[in-house]
Structures are given as structure tokens and as C-alpha cells.
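Here the complex is missing a single protein chain, while all its other protein chains stay put.
Lettered A, B, C, D and E in written order, each chain numbered from 1.
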Amino acid sequence: MDFLEAIRANLLSPAVLFFVLGLIAALTKSDLKFPEPLYVGLTIYLLVAIGFKGGVAIAEAGIAKVWLPALAAMALGALIPLWTYPLLRFGGKLSAVDAAAIAAHYGSVSAVTFIAATNYLKAINQPFESYATAFLAVMESPAILVGVVLGKLATKTAGEKSGASIKTAMHEAIFGRSIFLLVGTLVVGALSGEVGMKKVEPFFVTPFQGVLALFLLEMGIVAGRRLEDLKKVGAFLLAFGVVVPLINGALGVCLGKLTGLGLGGATLMGVLSASASYIAAPAAIRTSLPDANPTLYLTSSLAITFPFNITLGIPIYLEIARRLYS
Amino acid sequence: MDFLEAIRANLLSPAVLFFVLGLIAALTKSDLKFPEPLYVGLTIYLLVAIGFKGGVAIAEAGIAKVWLPALAAMALGALIPLWTYPLLRFGGKLSAVDAAAIAAHYGSVSAVTFIAATNYLKAINQPFESYATAFLAVMESPAILVGVVLGKLATKTAGEKSGASIKTAMHEAIFGRSIFLLVGTLVVGALSGEVGMKKVEPFFVTPFQGVLALFLLEMGIVAGRRLEDLKKVGAFLLAFGVVVPLINGALGVCLGKLTGLGLGGATLMGVLSASASYIAAPAAIRTSLPDANPTLYLTSSLAITFPFNITLGIPIYLEIARRLYS
Amino acid sequence: MDFLEAIRANLLSPAVLFFVLGLIAALTKSDLKFPEPLYVGLTIYLLVAIGFKGGVAIAEAGIAKVWLPALAAMALGALIPLWTYPLLRFGGKLSAVDAAAIAAHYGSVSAVTFIAATNYLKAINQPFESYATAFLAVMESPAILVGVVLGKLATKTAGEKSGASIKTAMHEAIFGRSIFLLVGTLVVGALSGEVGMKKVEPFFVTPFQGVLALFLLEMGIVAGRRLEDLKKVGAFLLAFGVVVPLINGALGVCLGKLTGLGLGGATLMGVLSASASYIAAPAAIRTSLPDANPTLYLTSSLAITFPFNITLGIPIYLEIARRLYS
Amino acid sequence: MRTHPMKLVTIVCEAHAKVVVTHLLSEVGAHGYTLFAVEGDGSRGKRPADIPEFANIQIEVIVPPAVAEQLLEKLGNDFFPRYAMVAFESEVRVLRKEKF
Amino acid sequence: MRTHPMKLVTIVCEAHAKVVVTHLLSEVGAHGYTLFAVEGDGSRGKRPADIPEFANIQIEVIVPPAVAEQLLEKLGNDFFPRYAMVAFESEVRVLRKEKF
Partner (left out) sequence: MRTHPMKLVTIVCEAHAKVVVTHLLSEVGAHGYTLFAVEGDGSRGKRPADIPEFANIQIEVIVPPAVAEQLLEKLGNDFFPRYAMVAFESEVRVLRKEKF
């Protein structure tokens, strides 16, 4: 399957089409929306399913295979803010706190983008290390902490009064809902192993792709509503939201290869480092760096990078991996 | 299978039994009720599943087969209010705005009734054109628009102040949640085709009948609560709610045959034209014709026609189709 | 499989591991929680699924086999408060109304514990009478009524003003959500039989174990939050919450054998009588005996007995049954 | 348009008390009420509202001043000792006084 | 800190009226509103809030006194005869009066 064909296959998959339908719903001001508990329920389902499956995969592969790339993933997550911060600060002329906040988002990861990528690889029969979920789990927090520290250094005087301290940010980054669920179910999956998997497979694995499609419908609506804000963020962030993922994606793929992953696993490492958080990071940043403007980081991660990755990014990172591995 | 057997089979299907259980819950004042987000979630699931499946079916059958009966279905939906309005106005001595509102509901359609009918046909192994969902999608709006125009003509002076205009009604009738979901997922399904279907089948197809049964439990509760209002609507509407569906159902079956559908498809066209809307129409009518009394149209569509169709109506329309096709 | 192995198998099952994960979430103050409608939705699903399956099983086994053990189960439920009340009153030095309230909880049953037990039996390939759900359905109310009468007798003068009467308690105990759902779907299942089961099986049976695991995650959070209250209830209730289930469990197993159940069915009867209600009973007791302290009955049933049964109790009751049957 | 003074009584209580509180409302003569689920924190700890049995509800009821007084009286005497609960009244103005 | 008197108008109505009521709010010049789903009981029977189409919503809007009067006027004349609805105003104090 060549590159264009790969893109076409992704664009015409139900998941991406549902996402586009959601965008249209938002743009046509349809009153379609998911009630909040449904959204939360779908999120919990997706995180638990992916975490549990990853845990079972770790149990099978053995920790010996997983620790090195996992450590590398963590380091990559922590380092991304260090190069994106100066770019935003001096290239984009953003305030220090805004630059730190955005950098944190791009170092952290988007679980849904990762899930969509595994889905895509499965659809085109590209095998991958299913313990890659472990990388997702460990990459979420480090960048958030680095970003908060960067932001705090820059606003030492002003921020102390009402913004919660770095300690709060750390608790949020470690025990926050999504990270807790992912890490927790990884462990549960590793303890349950194949025997446990057999019992819960009809719920957590078989209908998974359909649930993801339905969820992306809602994500389309959520992202679509942010499209109005594109004007507010300016041309620099627009370009940033597409180019930086491409660079990070390439970095991730290379690191995946260096740490011994196969073609599929390296692609997923690329997807992770290319993706930007829009759930865990905003929650932590909003409380820790309240002076950062949420329109900037939410719009770039949710309305630019997320749609880009879901539609074009994933096949591109695969293509990069293919060239690297051939 | 003869007629009585067909009715028995329908009455003892889990879906209908769950509906009856819901009625009993309402009548015995049990505190059982579904939380609103669960109700919305089930609705979204059912609409998306039926729309997607219909779209895949259209892709397979080709648009050439679908357009003629779809157009006929639209026309039928638009025409039903034109004959029911005078009946309600002069036969039932209802006010003009109430007559218009009720007429709109009976021209529009009930997705759940349609879904229950496809379920029933599948259960008794009666094949049908699965692109019939397209007729469901196009029949929802026209009657609402016709009904609103009828009502506005009748109340030209009074209604202008706070009732939203025909334009609002049109937006509601086209971009309202349920119609948007149906039409949108039809298109998504048509673009995804069989390849996409395979991915989402375990979620959107396999558990479908069970989800429908659960949903009908809640519909039973909702309809059961309205049973108290039966006294308020009077004998005319009681009879109207049973006889008009029978007539419309027969019309629909005939039209299905005329436009080249098979026995199953014609039955579904009959079910659609016999069914009365209780979701999309009330939403549009309440904003466009606020002077119409909601007790009248909701009670007749939800507490009379819906239970009648679910239990007896569906096997009857099938029987009509059988006689016509034999 | 010997006893220790049986316990290990239970502790490492996904369901129990998810429960433990929930406990950890509560103890680490993670912000993970399920939205209320999701919780209600999962409860409805589990009750409907178990009820429907039980009903189908009754239809197959015939009422002749079911009535005797069902009657015995009812009697057992009604009698448990009569021996636990004096124990609590005089052994535990609790006030009359608190003793009556707690006694009611231990005579009533926990549907989730029962479901976890059927799950466990299935996992270790221990056959059981699947019509045992009928015992669950009939054991919920009697103890509540007995407990309310005990409590009312003790507080005749004070309670009359605002506490609702025994009549209210009876309505709650019979038409309350959970009991209505269970009994209702038992009947629906019995009427639908195998034919109906085939239709809804992919929704109500296949994914069941996975849904249960997810639900136990939330139950772990709910129980974990109550752990703080353990200090408030004192050593007596702590011991009560573990020892009384063991005694009731043994009683239930014996009664199961006496009324002709097999090894699996007797185990389930043991589980039922050992379990304590934390949904239906609190709801009824809070309105009927408002002077009873909810911290006492909720903490003992939810934070002591429920976790004990889920983890150790179930394999123990099975072991008791094994010894009795060998 | 002429508005008329009424009392708005707001009650925050555990969900289990719903039946008895709404019963009390009709007893003292309220013609309606509005109710919704809330989370809360108070002297009896957090009530996180994720399982309906242990949640809080907020009940709002508009009544004439005399009814408000009677309602608060009964709440204070019979309900406060038993249920996790907070209640307060405030002044509001309505359009159709005969409705309340 | 200086606070300024404003009116809080609270409207409880059937969910179907959401579009027309929020439209009215912006017509009379309100700069924002807050809205949530509620259950209710009143002269038109229970509204149990389990299906969105037949639920109640509560709308709260802070406006200057003149706007409140105009709003209640229109509600009383055009909306009360048509929709299941209750509305009332109360006195509140806000910090930034230019916001409302």
C-alpha cells in the first residue's frame, strides 16, 4: 500500500469520518451534543480498555523488553518542552507563561490520538508491539511538570498568590483521572494476564473500534467549536500546530528505532511524541499556571494538532517509519 | 406463520416485553427511571447504528435503486398532514393550531418504531431492503414544515410575537439532533462501505437488539407516565391515534409496492407512514407553534400510537403487505 | 483446585483487581470518579442482564424445581434479622434503632456480590443452577420489612412524626428500583425463553464479565471512601461484618443443600445470605428509620462485608459447600 | 408589571430524604417545587454525587411568607436532627401571586 | 470591595422553551446567563427530567433592575400563557457592574 493509498484508507475509516461528521455538526450549529456523563463514560472505557490490553501485552512480552523504550519515551516527553519553549517565546513572541503552557501540551500526549493510531495500524494489518500503551502511560506527566516549572520560573512574583503550587501540579499530573486509569489498568492487565483477558475481551476488545468511532463523533463536535478561535491564535500558532508535530513525530520514530522497537512500535512512539494533550495538560496547567491564556493552548492542541494528526499525521508518521526501516 | 402467530411472536419478543415492563413501572409508581444522559446515549447509539448500517446498504444497492422510493416517502410524509389536518379540525373540532400540530406529528416518523420493525422482520426471517433507513431519514422533516406552515397560516396574527418563525422550524427540522445524526451517519456508512462495517460491526450491529430492548424499557416508562393524560384528550383522539396509523400504514405499503420495493421494504414504508413522531416533531412544534397544546399531540403520539404500533401495528402492516404481494 | 488456589484465582481475576484499583483511587484521593448516570446505567445493565438470564433459566428448569429453595431463601432472609438484632443490641450495645437497621441490611442481599459469585463460579468451571437469580430477587425485601418492624417497635413514640410509615417501607421494598428490575426481568426472561435469549445474548451475556469488572472499579471507589469511617464504627462492628457473613454463609449453604440444590446453587445461596445490602436497604431504612445512624450500617455493609465477600468470602462459601457435598 | 413578595426556601439535603421532604412540602401547602442533584461538602464530609443513593439534592420552593415560616419550623424540629441538611430562605418577587 | 445592586431573574421552564427564552434574554440586553437541568413539580404535574425533550431547565440571569423589569414584563405577557414556567426576581450584589 503506497502513501496516498494509506492516507485515503485513513480518511475513509469510520473513525475519521465520524470525526468529520462531528466537525460538521459544530459548524452547522446542530444541537447535537453528547451529555457529559456519556463523554466521561466513553473516555473511561477507552482508557481502561487500552490500559488493560497493554498490561496483558507487557505480561507477555516481559518487562525486560519494555523498560528501555519506556524510559526513552519519558525522557522525550520531558525534553520536548525544552525546545518548543524558546521557539514559542522568541519565534512566536508569546509571553513566558503562555509559551510554557503550550510547550507542556506538546510534550504531553493525547490518548485518543494514540488509540486512533493503533486502530489504524490494525486496520491496515501493520503489526505493532501492543505494550506500546506503556509509553502512552509514562509520557503524559513529565512534560506537564517541566512546563509548570518553566512557567513558574518566568512568573515567580505574580503567580504565588492564588495559583496552586508545583506540588498541586504534581498531584494532578500523577493521580489525575486519565493517568491514574491508564497506569492502574496497565498493572491490572499485567496481573490478570491472558486468563483474565479471555473473560473481559468481549467487552474491552471486540466492540472497541466501534466505541472509538462514536467517541470521535463527539471529539469532532468539541474540536469544531474551537475552530472559531483559530483567528484569535494567529498564523504562528497555526503553523506551529502542524510543523512541530511533524518534527516531534520524526524524533519519536527515530527514538523508537534506536530503542529496539519494530516498525509498528516506532510509528506509535512517533504518534505519541507528535500528539498534544488536550485533557490532562489543560487541567493541570489551568490550576498551576492560571495566567496562561487557555485559548492559545486549547485551540492549538485541540483544533489544529488533534485533527491534523487524526487525519494526515498518523499515515505520515507510518510513512516516516517505513522509510527508516526499509 | 399466520397472522395471529405473528402477533404473538411480536408480543413475546424481549423488546416488546421490556416495553410492557416499563409501562408497569410507570403505573405502579416504581421509582425506576433512566437518567437523562443514559437515555440520550441510547438514542444516539440507536440512531448512529441504524444510520450507518443503512448507509452501507445504500452503497451496496446503489443510489439508483434508492432515490425513487425515497422521494415517494418524502412526498407521502408531506401529504399526510394535508388530509389529517381537516379531519382533526372538522371531525375532531380541534382548534386550527392544535390540528396543525397533531397533523405534523403523524406525517413525521418515529425512529424507534422503525427500528423495532426492522428487528421484528429480522426475528421472523422476513428479508427487507436494509437501505430503507434512507426513507426514515427523509421522512422526518417534510411533515413538520408542512404542519408549521398550516399552523402559521391559521394563527397569523397572534403567533408572531414570541413564537419563533418558520425559519427556526426549518433549522430545527434539518439540523435537529436526530435528523442530523441519521442523515450524517447514512453518508458516513455509504462512504465507509463493507470494509468500514467490518470494523464497527461488533459494536453497532451485534449487540443492537439487546440495546433496543433496554431502551424500550425506558420508552415504556415514558409512555406509561402519559397514560394518565388519556382522559384529557377525549374519545376522538383516542380513535384517531389507532385508525389513522392503520390508514397511513396501508398507504405506505401500497406506495412501497408501487415504487418497486419488496415485501419487507413495503412493510417498513408502511410502518414509517403509520408512525408518529414524539421527539423531533414536539421539539420543532413547541418552538414554532407554542400555542398548540402539547398534551394533545404528545399523548396521542406517545401514549396511543406508539404503543399500538409497537405491539399490534407492526404485524398488521406486515399482514397488509403479505396480502398485497400474494 | 484446592482452597488457596481458589482464593488466588479470585484475587487475580480482573473483577477483583478492578475493585482493588478503585480502593486505591479513593485512598490516594485521585479525582477519578464515575458520573452518577454512568453508575446508574451500569447498575441497570447488570440487574437486567442477571434477571433476564435467570428468567430464561426458570423457564427451562420449570417452576417446580425453583419454588422450594426460593421459599426457603425468603424465610432465611426474614429470619436473619431476628438473630442478628439481639446480637447487635446486647452484644454490641447498640441502640435499638441502630441494631434493627443493621440487622435489616444483613438479612437483605447484595446483587453485586451475587453477580461476582456467579462470575467466579463460571471462571473456575463450577456449574450452578442459573435460576438462582430467583433467590436473589426474593431475598431482598423480607429482611428490610422485618428490620423496619423491629425498629418501629423499639421507637414507637418518637418516630411517628416525620419518619415515613411501615407502608412506605413496604412500597419501597417491593417497587424500589432494584427489586422491581430484578423481578420484572425475571418474568420477562421466563416469557421470552431461549428464543428471546438468542436475540439479546450479544448484549446481555457476552460482554457481561467486562461490564462487571468496570462496575467494580467504581464500587471500589465508593467503598474506599467509606474506609475512613471504619474508626467510627468500633471493633464490635468490624468483627460483626466479617464473622456474621461467615455464619450466614454457612447457614445458606446448608439450606441450599437441604432444599435440593447442587454444589453451585448451594454456594450461591450461601453467598446471598452472607451478603449485606448497601443499595435497597439503605434507601428503605433511611426513610423508614431516619433515627438510625447511617454511618453504622453503611460502613459495615459497604466497607467491611462487601470487600470481604468479594475477595475472600466467595471462595470460602464455595469451600464450605465442597466439604458439605463431598 | 406588578410583582409580589414571596419567600424562596432552599433545602440542600441527602437524596434519601427526597420523599419525606417533598411530602412535607405538600403538607404545608406548597404548590410546586424544583429539584436537582448537587455535590456538597459540610460538617458531615464530602458528598461526591456519583452514586445516587449517597448524593445530595437541592430543593427550591416558592411559598408565601407564612408557609415559609411553618416549613422552616418543621424542618428545624423534625428533620435537622435526622438528616444531613441545610435550609435557608430569601426574599423574591413573583408575577402571579395566586400561583404560590 | 465595592458591590453594586443588580437583579437576579430565575426562570424555571420546560426545556423546549430554551431557544426562545435565551433569545429573549439577549433581546432585552442580558450579557450572559447560566442554565441547568432540573426536575420539577407544579400545576402541570411532575416533570421527571429523564428524557431531555420533556425536562425542565432553570435559567439564571443577572441584569440591571430596568432590564429585569422589561424581562419579567415580556415573560408575563408572551411566555406564561404558552409555556410551563415560573419566574421570579431577587436582589443580589455584584462586583463589576459594567459586566451586566
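What we mean here is this: contacts are C-beta pairs under 8 Å (C-beta built on N, C-alpha and C of every residue); 3 or more make two chains touch, one makes a residue touch a chain.
These numbers come from a predicted model, not from an experiment.
Student: Any idea which chains on screen the missing one touches?
Tutor: When the entire complex is considered, the left-out chain reaches A, D, E.
Student: Looking beyond the chains shown, say which of A:L23, A:L121 or A:I279 touches the absent one.
Tutor: Within the whole complex, the residue contacting the unshown chain is A:I279.
Student: Please identify, in ascending order, the residues of chain A that touch the omitted chain?
Tutor: That gives, for chain A, the contact residues 33-36, 39-40, 161-164, 168, 218, 221-222, 225, 279, 282-283, 286-287, 290-291, 298.
Student: Considering the whole complex, not just the chains shown, which residues of chain E touch the missing one?
Tutor: Where chain E meets the chain not shown: residues 1, 3, 6, 8, 22, 31-36, 62, 90-96, 99.
Student: Need a quick check: the contact residues on chain D for the chain that isn't drawn.
Tutor: Touching the chain left out of view, chain D contributes residues 10, 12, 36-43, 56, 58, 69, 72-73, 75-77, 80, 86-91.
In this section, only the chains that are shown with their structure count from here on.
Student: How would the chain D/chain E interface be labelled, same or different, where same requires over half of its residue numbers to be shared?
Tutor: different
Student: Greatest Cα-centroid separation from chain C: which chain?
Tutor: E
Student: Higher C-beta contact count, C-D or A-C?
Tutor: Answer by contact count: A-C.
Student: Calculate how many whole Å lie between the centre of chain B and the centre of chain D, each centre taken as the average of the chain's C-alpha atoms.
Tutor: Whole-Å distance between the two chain centres: 40.
Student: Mind pulling the chain E residues that touch 2 or more other chains?
Tutor: Chain E, residues with two or more chain partners: 37.
Student: At which residue positions does chain B touch at least two other chains?
Tutor: 34-38, 40-41, 206-207
Student: Which two-chain combinations touch?
Tutor: Between chains, contact exists in these pairs: A-B, A-C, B-C, B-E, C-D, D-E.
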